[in-house]
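Note that this complex is displayed minus one protein chain, with the remaining chains in position.
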Amino acid sequence: MVAYIVRRLLLAVLTVWAISVLSFAIIHLPPGDYVTSYIASMSASGSAVSEGEAIAMREQLGLDQPITIQYAKWMGLMLQGNFGMAMEWGRPVSDVIGDRMSLTVVISVAAIIFTWAVALPIGIYSAVYRYSILDYAFTFIGFIGLAIPGFMLALIVMYIGFAYFGANVGGLFSPDYAEAPWSWARVWDLTLHLPIPAIVLGISGTAQLIRIMRSNLLDELRKPYVMTARARGLPEYRVILKYPVRVALNPFVSTIGYLLPYVVSGSIIVSLVLSLPTVGPLLLKALIAQDMFLAGTIVLLLGVLTVVGTFISDLLLMWVDPRIRLGQQ
Amino acid sequence: MKRPPKLAATPRSPAVTIDEGVVLAAGGQAEQRIAVATQWQLMWWRFRKHRLALGGTFVLVLFYLVSLFADFFAYTDPNESDAQRSLIAPQQIHWRDDGSFRPYVHALTGARDPLTFKRVYVPDPGKKVYLSFFASGEPYQFLGFIPMDRHLIGVQEGRAGDSLFLLGTDLQGRDMWSRLMYATQTSMTIGLVSVALSLVLGVVLGGVSGFFGGMIDTVIQRIIEILRSIPTIPLWMGLAAALPAEWSVVQVYFAITIIISLIGWTELARVVRGRFISLKEEDFVMAAELVGCSKSRIIFRHMVPSFISHIIAATTLAIPAIIISETSLSFLGLGLRPPAISWGVLLQDAQNIQALVISPWLLVPTIPVVVAVLAFNFMGDGIRDAADPYL
Partner (left out) sequence: MSGDAKTLLSVRNLRTCFYQDEGTTKAVDGASFDVHEGKTLGIVGESGCGKSVTAQSILRIVEAPGRIVDGEILLTRPDGGVTDLVQQKPDGREMRAIRGGDIGLIFQEPMTSFSPVHTVGEQIIEAVLLHSKVSRKEARLRGIEVLKSVGIPKPERRIDEYSFELSGGLRQRAMIAAALSCNPRLLIADEPTTALDVTTQAQILDLLRTIQRERGMAIMLITHNLGVVAEMADDVVVMYLGRVVEQGDVDAIFHDPKHPYTKALLQSIPSIDSKPRIRLPTIQGSIPHPFNRPPGCPFHPRCTAFIAGRCDKEEPQLVPVGDGRQVSCFLYAPAAAGTAP
């Protein structure tokens, strides 16, 4: 059990490190740096930046040093929780990201809860009543859900909201609460706005999980222990719920590890369409402006977020599966 | 639970009646005679029983025909813009005129909007523009080298001023139908090119990982695990944002395919590795080793044929994810950039919710995306089931 935790933890740390290198490298891939694009945008608006000013800016931002030093410096700051300055905004990165990061977490978790709540019962039903009309219907809906990328669904939802209900279904807050400080009323407002983005974000994951649950359960239903349970005289519904469903739940739990990156990933683009105040729109802006501290921090934090989530799902799996808990793989 | 025992194939016995994969022996002969069908024949029999898979294959053939002959299916230059013709609604084709087959659309006449003084186009029911199939229009190079000017459909005797907008126009007044044809070409081929790259990476790394095992396997597996636990869209966005703005359409096209396949190979590698590992334990591989087959013979003559169908299935199932990735990136403005045309690029216009509400046809490009993704999924599922009916 300890070995399992240690192994998972090591992998998590390794992943975070890989993500940090990748996110740092990505920001440095484009030719030029923040100052170049700053100069470009300034000259576009008519004001020129002199050579001297540019050098001074680079020095001030530490952009003149070798890339490894820049990385080391950046990582050092990260570890202290100092995410640097968002250059374009002229404010600390943590200030700019703050709420948006937690809202990203809230939306992702809401989407995963939705996914589970819907996929679990449907998956069980489809496996137990295989080839029934409803099974075919769910399979069909699942296929459609799988085929519509989140952002398209978001577009369609937005369109329907506007065209038929005259309402903006985007956003996470009513205008009254958008800029208000946190309060219970604001939390309630958020809760009311949460379902649409959560469903839009969760739908394709739900379709996948239904298929996973269905095929897992079908595998388990064929196992001899189901027949022995039946031979003990257990009523059919208890045979199914107590044994195969319980066993099929284990791989289901471990799918969080792969669902989470997927959902976080999707939240970026869905947020843009539904204009959700998550880090998605911010990341896009930062990338276009080549604001390295901001973009790098966002990619890194998103990565860390998924790694932490995956680690939690590993622990959860250990808790539900005695074979892992007792060191049997 | 109860599964008919597998037939023992006796290769030398003559083939008898074969019907839908069920093998019938002639009469009540004492000796059991068994038909011999190749693995591919068996797969094909099982595949064609899969209705959805057949439907999916048909749709994909259609899509690739459109990609190949986009110039023919389009009837006008996809980049010809006219601000005055912005957001014209799709024109409805009337198939019959005076009781005979003579397709036409109502002509568009320019008018001033009494409120905004903007020039708008409205259909004029009094004027008919007749259409014909295989009409001559914009000249192009058929298949890239045969000069031609025929298009699937077009305005009869192409008079100036008469124009056709089957799916309406976009914000810049470009014809959506023609743009959609070219977008299909881009998006469908990007899926193929990218999956080919992923396949190479996946087969090589997965194969190495599965065949050699040990340290190499551990390292590759950790890399895959790490790559899979990173949210892909931010990563893609980061990589795509790094592409220089001055690159040409072709350069960007290939850069995007590379970026997508760099992250997309992991699933294929997983499948290949899994197959290699399970096949290594199979008796027939052991038998081949015992009779002294060389390593390469074992791999290419014994192992590869028995999992190639799985790889084909996995590859088919990987394409939809790639298409969605390209569409998402282009939609964000980080993938293909105008003047390139892809489904994602077309959907950029739909980001403007005000424009979308008054002109819902901007959402039309979602239909081919969903249909193509579904078709690939159905076909892939069909191949997978046909390759291994007991999985």
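The chains carry the letters A and B, assigned in the order they are written, with residues numbered from 1 in each.
Going forward, a residue touches a chain if its C-beta (ideal position, glycine included) is under 8 Å from a C-beta of that chain, and two chains touch if they have at least 3 such contacts.
What you are looking at is a predicted structure, and each value in this text was computed from that prediction instead of being measured.
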**Study point:** Of A:A3, A:A48, A:L79 or A:L326, the residue in touch with the unshown chain
**Key:** A:L326
Study note, to complete from the structure: Only one of A:M227, A:L241 or A:L315 touches the unshown chain, namely A:M227
Study note, to complete from the structure: Hidden partner sits against chain A at residues 223-225, 227-236, 242-243, 246-247, 250, 320-323, 326, 328
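Criterion: only the chains that are shown with their structure count from here on.
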Check your understanding: How about chain A: which of its residues touch chain B in the complex?
Key -> 11, 14-15, 18-19, 22-23, 26-27, 29-31, 143-144, 146-149, 151-152, 155-156, 158-159, 162-163, 222, 257-258, 261-262, 264-266, 268-269, 272-273, 283-284, 287-288, 290, 295, 298-299, 302-303, 306-307, 310
**Study point:** Footprint of chain A on chain B - complex, ascending
**Key:** 1, 222, 225-226, 228-235, 237-239, 241-244, 320, 324, 327-328, 331-334, 347, 350-351, 353, 356-357, 360, 363, 366, 369-370, 373-374, 377-378
